[in-house]
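Just one protein chain is left out here, and the rest sit where they should.
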C-alpha cells in the first residue's frame, strides 16, 4: 500500500529504477515498493450451490475444481515475482502479460492472449484529512472458469463482491467467470465515485476558504487537488477504451450475457471522466478566484496606504517647515499663525477627501 | 426540487453516498434528496377526439385504454423506488433502466431496450436574484402507445404541452406516442433558452459593474456564472448525441413522421451548445477585463502615491535639516534664509512635475 | 436594423422572449426588433434580354413570369409574419423553414426541402467610430426559377448584384436562379472582408495606443474587439459546412455549372475563418501586451518610489534626531557638527546610489 | 516587395480595398502594392543539351520551343493585370486562376484545371535587425512542358534553381516540367528554414535579455515574434495539404517519378510546422518568464522599501516626539535621556531585523 502525500505524489509514482534498461522483453521486475512481508493468496470456489474459500501465505493454494465451478485467485503483494509467475503460468499467462502485472506503471488497458484476457486499471482512494491520493494498480486476468486478481497491498478492494458471493445475493453465483471479472472491475470503479466525493468536499472547503480569506495553505491545496485530478484523469481516460473493448466481447471468453452490464459500466466510466474534467475546470476557476482575490486585496491595501500617505505627507511637510529654526520666519510671529495653519491643513484634508471620493477610492 | 445556491452547486450535485459500492447491477437507489411528501402520479389519456386526466398520490392510477389512445404517466417525486419499479415493470422497463431513472446523476442519453426507449436529460432554470441554477433530472420512457415521465419534484415542467393537449391545438392530439415524447423533450429544451436569457442578463450586469467599478462581489459572480455555464455545458453536449440518435429513429417505436421535427430540435440543441460556449468565452473575457481593471487601478493608485511621496519626502527632509538644533548652522542666520529655502523647494517641485509629465505619470 | 453598441452586443442578440416556450413546431414568432414601419418587397424579373423591377409596401407584388425568366423577391422587414407566410407558401416553403426565417437566432445553415433550398447566414458591418458590430440575418430561399431573400431591415445588402443585373455585366443575366443565389451569398461574404478590414484598423490603433501609453479605454476596446470577433467566429465556422453542402449540389435545384464558383466562394469563407482566428490571436496578444505594459510601468513606478523613499527616509530620521530638544546632546555642541552630519548624509546617499546601480534599479 | 515593419505586419497584409465588393467572379484586381515600375518577364528554355534565357520589360517574350524542351516564364511584378492575363490565357489559365494570381491574400493551395495546375504559397524572409518579416506570394502554374511563376517583386527567389539549370548540375535539366515545379517550390521552402533560423536567433537574444534584465523593448519584441510566427503558421499549415495533393499526383501533368521527391518535400513542410509550433511555445514560455521576472523584481523592490520604511518610520516618530516644544516633557530633562533613547531605537532596529529575517525578507 502506497500512501503518498499528494504534494509529492504526482511525480512520486515512478520508482527510481523503473526497469532494467535494455532487459530482454518478458523480464519480470516489480516496480513498486514492497509493502507486505508475505504474499497473501486467497482462493474462492463457487457455483450456484457451493461457496468455499481458503488463504495461503507465500504459496499457491492447491485446488480441485469440479465442472461448472468458478475459481478466483486473489493475490495481494507483488514483490515475489516467482510466485506471480508460477500462478500465472499455471493458467498460461504470456511472459509479456506477467511483466505487465508486476510493473505498476501500466496504463489502464485490456490485452487479449490465446488463453486469457488481462485487464489492468488503477484503484483510487482520497484521504481528505491527510490530503493523500492512494493509487493502487489492480490486474484482473480472466481464463477459462478462472479469474486471477493481483493487488499491490493487503487491503481488500473486493470486500463487497466477496460478500455478494457468500450471501448468494444477486445473480453472481450462477454466472460464469466473465461476470465475476465484470463485477470486480465494477467494484473498483464504484470506488472512484467515493474518491471523487472526497475531492468534491475539498473543493467546497477550498472555495469557502478563498471567499472568506485566502491563506498561505490555499495555493498549496489548489496545487494538491490539481495533481490529484491530473492523476485520476491519466487513469480514467484510457479506461473508456478498455471498457469499450471489454464490452465488445472481443475475446471468446467474454460472453454476450455480460455485454449489457458492461455497457452500463461504460456509462459510469464516462461519468467519472466527466466529473474529473468538471472538477479540473472548477479547480482552475478556484485558482483564478484566488488570484483575483489577492489582487483585489492588494488593491484595497494600496488604496488605504495611498490615502493615508497622501493626506499626511504634505501636512507633515508643512509642520516641518514651521519647525525650522530660521531666525526670521514671518508666519511664526503672527499671533494667530498656528490657527491659520490648522485652517489651511483642514482645507487640504477636505480637498483630498473630495478628490479620493471622486476617484472612487473611498 | 433542489434549489442549490450556485456558489455551492457545481459540486453539490453529488450526494454523499452516491450508490452502494459494489451493489449488484439493477439495485435501485434514489440518489437525490426527498423533496416531496408523497409521490404524485398524473395520468393523461388522449386521442384526436378525447382527453382525460386523473391524479393519484403514492399509487398508480388504474387504466382502461382503448385502441388508438395514448397514455401518459407523469410521476413527480422519485424517493418511492417501489412505486417507480411497479409502474416501470408494468411496461417492461429493464432493471438497468429503472436503476438509471432513480439515479439523478445520469448523463443525458438515449438507451433502447426490447420493449421501450429511455431518454434522460436535465431541466434547467436560473434564478438571477438568488444566483441559483436549478437542475432537475427528467426521464422520458417511451413504450407502445405509452409515455412515462419521471420528474424529481412537484413543479410541472410540461405545463404548455399539457395545455396544447387539452386545447387540441396543433397536431399533437392526432399523433402517436413518439410525437408526445418529442414534444416533451422539446418543451424542456425550450426552457434552456429561458435560463440562458437570465444568464445573459447577469453577464450584462456584470460587464456594466466591471466597467464602472469592480466590487468585492464581482469575482464571486464571475465564478458563479462560470460554474453555472460549466454545469449547462456538461449537460448540453451529450444532448446533441442523444437527439441525434432519437432523430435517426434507431428504435422501431420512433416513427419516420417524427424525424423532421427532431431534426429541427437538433438545431435548437446546437444553438444551446453554441450559446453556452459563447457565454463561457464572454465570462472568460470578463474575468480578463476584471483583472486588467484591477491592475489599471493599482497602477493609477501607485502613481498618485509615488508622485506625492516623491515630491514631499525630499522637501520634508530639507525642512528637517533646518529644524535641527545644532549650535552653528550658518544658513539659519541668513536674514533671507527662509525665503531662499522656499525658492529651492519650489524649484525642486517644478523639476519633479516636469519629470513626471515627461514620464507620462501626470 | 439593429445597431447594437458592441459593448452590449455579444449578449444582446437574444431577445427577452426568445420563443413561446412549448409552442407547437412551425409557430412563426419574429424574434428580432421591429425596425421598419412597413415591409418592403422588391420584385425583379430578368433573363438575358429583359430586366424589370417593382416595389410594394406590405404586399406581395403580382407577377407574370414567362418561361426562362428568373424571379427574385427581396423582402425587407420580417415583423409581418403573415406576409412572410403568404409569400413563402406561394413557393411551397415548409412551415419549419418559415419558422426559421423569422427566428433571427439561426445558425448559418443550408436545409433542403422537397420544393426548395433554404440558405441562412449573417451579414456583418463594423462601424469603427461607434465601435458597433451590426449583425443582420439573411435568408436566401431558392425555388424553381425563383429566389426569395429575407432581410431584417431596409438597407440594401445586394446593391452591387442589382447593378450587375441591371447593366447585364458578367454572365449573371444569362444564368439560372441557382447562380443568382450564389451571387447573393458571395456578395454578403465579400462584405465580411470589409468588416474585417475595419476591425484590423482598430487592432492597429489599439496596438499603437498600448505601445505609447495604455489608457482607461484600452481594456474596454480589447474586450469590445474580442466580442466582435467571437460573434463573427460563431457565424463563420458553420458557414464553411453550409457552403460545402451548397457546392456539393446536394439538391437538384443547384446545377453543376455553379459548382466551380461555389468552390471559389468556399476559398473565401476559409480565408474569413483564418482571418477571424488570426485576429483573435492578435487580440489575445494585445491583451498580454497591455497587461505586461501595466506591470512594467508599475515596476518602474515602484522603483522610483523606492529609490526616493529609501534615500530620504533614513536621512530625515537623522535630521529628526538632531531636532530633538534633549537638554544634553553632545553632537549639537560640536562647532562643526552640522557640517560633519552633512558629510555623513552625503556618504549615505552615495552608498545607496551605488547599491541601487548594482541592483540595476538605476 | 512589401517590407512591412513586423509590428504593423500581422494586420497590414490586407489592403484597404481588398476586392471590389460584389464584382463578378473572375474579375482581376491586384490587391498588393505596386513595387516595380515595369513588369520583368524572364523566359528560360532548356533540355538536357541546351539552355537559353531572355528578359523583357512589360511584354511577353516571343518563343520558339522545340520538342522535349521545357519553357519557364518568370514574371515579377503583378500590377499589370492585362499582361498577367495575356500570358495566362496563352496557356489556357482559367479566369478564376488568374483572379487568384493577382490576389495576394490567397491561402496556400493547389488547384487543378483542365489544362494546368496552379500552386500558390508564400515566400518568407525575416530581417532580424529591422525586425521585419517579408512575405511574398508566389504562384507556380504548371502546364504542358511549361512552368509560369508569378512573383510580387523583382528580387529573385529562384536564384539557386536557375544556377543548377545553367550548370546542368543534378538531374534537373533532363527532367520534365513537373520536376521544375517541384524544384521551385522546394527552393521556397528551403528559405523557410533560413527565416526560422533568424527567428530562433531573436528568441535566443530575447531569452538572454530577459534573464539579465527585462527592458522596455522586451515586451514589444515578444509581441513582434508572436505575430511573425502567427503569420508563418497561417501559411505553413495549409501547405501540408497542398504538398500532399501535389505528391498524390492528382493531376495528369504530375508524373510518378516526381512523387518520391515531393514526399521528401512533405517531410520538410512538417518540420517547418513543427518548428513554428515549437517556437510559438518557446515564445509563450518567454512571455511567462518575462511576467514572472517583473513580478519577482517588484517583490524584491517592495521588500527593500518595506524594510527601510518599517525601520525608520517608527524611529522618526520617536525623534519627532522629542522634538516637540511642550513646556514639560520629563524625558528631555533626563541627563542621559538622549543616550537612553538611542538604546531604545537600536533595540527596535534589532528586533525588526530579526523579524524580517524570520520572514525571509532579508
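Note that the chains take the letters A, B, C and D in the order they are written out, and that residue 1 is the start of every chain.
Just so we're on the same page, a residue touches a chain if its C-beta (ideal position, glycine included) is under 8 Å from a C-beta of that chain, and two chains touch if they have at least 3 such contacts.
No experiment lies behind these values; they were computed from the predicted model shown.
Of the candidate positions A:127, A:312 or A:356, contact with the hidden chain is made by A:312. When the full complex is taken into account, the listed residue touching the unshown chain is D:313, out of D:59, D:216 or D:313. Screening D:49, D:285 or D:343 against the full complex identifies D:285 as the residue touching the chain left out. Per the touch definition above, the residue from D:121, D:147 or D:161 contacting the chain not shown is D:161. Interface with the hidden chain, as seen from subunit D, comprises residues 158-161, 163-164, 169-172, 183, 186-187, 190-191, 193-194, 196-197, 200, 203-204, 207, 211, 260-261, 264, 267, 270-271, 274-275, 278-279, 281-282, 285-286, 288-289, 291-293, 295-296, 298-299, 302-303, 305-306, 309-310, 313-314, 316-317, 320-321, 323-330, 360-361.
Touching the omitted chain from subunit A are residues 7-8, 10-12, 14, 16, 18-25, 96, 100, 105-107, 109, 213-214, 216, 219-220, 222-223, 226-227, 230, 234, 287, 290-291, 294-295, 297-298, 301-302, 304-305, 308-309, 312-313, 315-316, 319-320, 322-325, 329, 331-338, 341.
In this text, only the chains that are shown with their structure count from here on.
Overlaying subunit A on subunit D by C-alpha atoms takes a rotation of 145 degrees, rounded in steps of 5.
Chain centres here are Cα means. That of subunit A falls 26 Å from that of subunit B. If you average the Cα atoms of subunit A and of subunit C, the two centres end up 42 Å apart. Of all residues in subunit D, those touching 2 or more other chains are 323, listed in ascending order.
Viewed as a network of touching protein chains, the structure reduces to a simple linear path.
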